[in-house]
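For this depiction, one protein chain was excluded, whereas all remaining protein chains were kept in their positions.
Showing chain A:
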Amino acid sequence: MSTTAAAPATGSTEAVPSRGMRFTGWAANYVDERTSASTAVKALGRKIFPDHWSFMLGEVALYSFIVILLSGTFLTFFFDPSMTEVEYEGSYLPLNGIPMSVAYATSLDISFEIRGGLLMRQVHHWAALLFVASIGLHMLRVFFTGAFRKPRELNWIVGFLLFVMAMALGFTGYSLPDDLLSGNGLRIIDGMIKAVPVAGGWISYLLFGNEFPGTDIIPRLYVLHIMLLPAITIALIGIHMVLLVVNKHTQFAAPGRTNDNVVGAPVMPVFAAKAGGFFFIVFGVIVLIASFFTINPIWNYGPYDPSPVSAGTQPDWYIGFADGALRLIPSNLESVIFGYTWSWGVLIPLVGLVLFLAVVALYPFLEAWVSGDKREHHIAERPRNAPARTAIGAAGVVFYAVLWAAASSDLIATHFRLSIEGVILALQTLAIAGPIIAYLVTKRVCLALQRKDREIALHGFESGRIVRLPGGEYIEVHEQLDDYERWKLVSYEEYQPLMVRPDDRGRITVRQRVRAGLSRWFFEDRIAPVTVRELEQQKH
């Protein structure tokens, strides 16, 4: 196994190059003399990418974004974002004669007049859902394996911004057809904006170009959706990729893999074939889903009107956590101070969500400060080997999941024949108790798994072979792991809590106390990896 093993034998082909080869050679030379492309091929062509199924989540996000760009471009050829009122005269007979905006009418036309239009709409929507979902899962993978540690903290921030962009793109796009469901979504946004202290009423007025709903919001969201937000997203993806190349990908601990190397497939040809093929698979699966499963049947909802609404309204899943947060707030939280209205019922969830996202964005810096570890980390950790982090992550996931479930509180109540009051009370309790329980349970599970690893590394595993000793005693023979198998269980980072020590001027600062407290919280409970000495003792 070496970096030169794959070099093809060039000797025999030099003799008489075929016409095709001569042309390729000429073209390559032509391009290189004008672009220095060979330098890029030299630098990147054999770059190594490590392999693991979880590394594909980010790829799914990237590829679904490309699918979104392609299908979205098709949709722009037919969609007209105008809010001018027209009377519908089209193929979908149930809505004939009903006044609606041009945006809604052209969305119907895309679905019912343009061959493949419905398919492209559904491809676009499914791909968007997959885009946000895969970004979320990719973030969880990076979080739980500690892949955000130095030197990748900044790329975590870039990725976080991409997550925010994905939600913004999703929401603006969801609103464009100007149907009843998305219109009510905008109505909720309008209500939330109006609750903002000092400027809320004005922001809403300027955003909508008049009182809600006005006739400007759809064209404005359209510009954001097809130009500004995609441009920012593409730029961020570019930065994300450049930093990925600069930092090189993390890899999981395995025999021969160290913090100083990258082991895997080279870009050319294996990774290019796998990743390129994977793009087509992602694309294909999205089209497959779009051919069989309806998404967002806007024709069932009718055009937007501020008066009707259907029961069981649901936002797209990625906005669910925000909608759920709104639902969990107790009644009658509003105060008037010096004549100004503070609508706590909206402000508390709004501020809470911003804080939650801020913690997600800044977590790498918090952990780096607590551990004080300034080393570069290129080995992705197994979640159990960082119990405190994994437990914090689990608490965050549970909190998000409870808010998300709350967005369907009415459907939970009707499907399981529960009272809505009971469901909300249960979810309110879970929103507070759930993360705490998740934290404690996850931390214990991690420590138990580490203990189990340690046990296996030291004493081997149960072979399933029962042996009867001469004295009549039965024992199960334990088999030792070989060095390669053991390595995965013993190669992890270990930290101890920070000791509070006086600084140069003999003082113990508050800052240091806080850091020591957090450090105890993170590292007090820990299981040390097996050492050579322990292994030696075990053998005797």
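For this structure, a couple of remarks:
Throughout what follows, a contact is a pair of C-beta atoms (placed from the backbone, for glycine too) under 8 Å apart; a residue touches a chain by one contact, two chains touch by 3 or more; residues count from 1.
The rule is short, and it goes like this: contacts and distances are computed from a predicted model.
When the unshown chain is looked up in UniProt, the name that turns up among "Cation:proton antiporter", "ABC transporter ATP-binding protein", "Cytochrome bc1 complex Rieske iron-sulfur subunit" or "Aldehyde dehydrogenase" is "Cytochrome bc1 complex Rieske iron-sulfur subunit". Checked against the full complex, the candidates A:Tyr205, A:Trp317, A:Phe356 or A:Tyr400 give a single residue touching the omitted chain, namely A:Tyr205. When the whole complex is considered, the residue among A:Ala195, A:Ile392, A:Ala405 or A:Ile456 that touches the unshown chain is A:Ala195.
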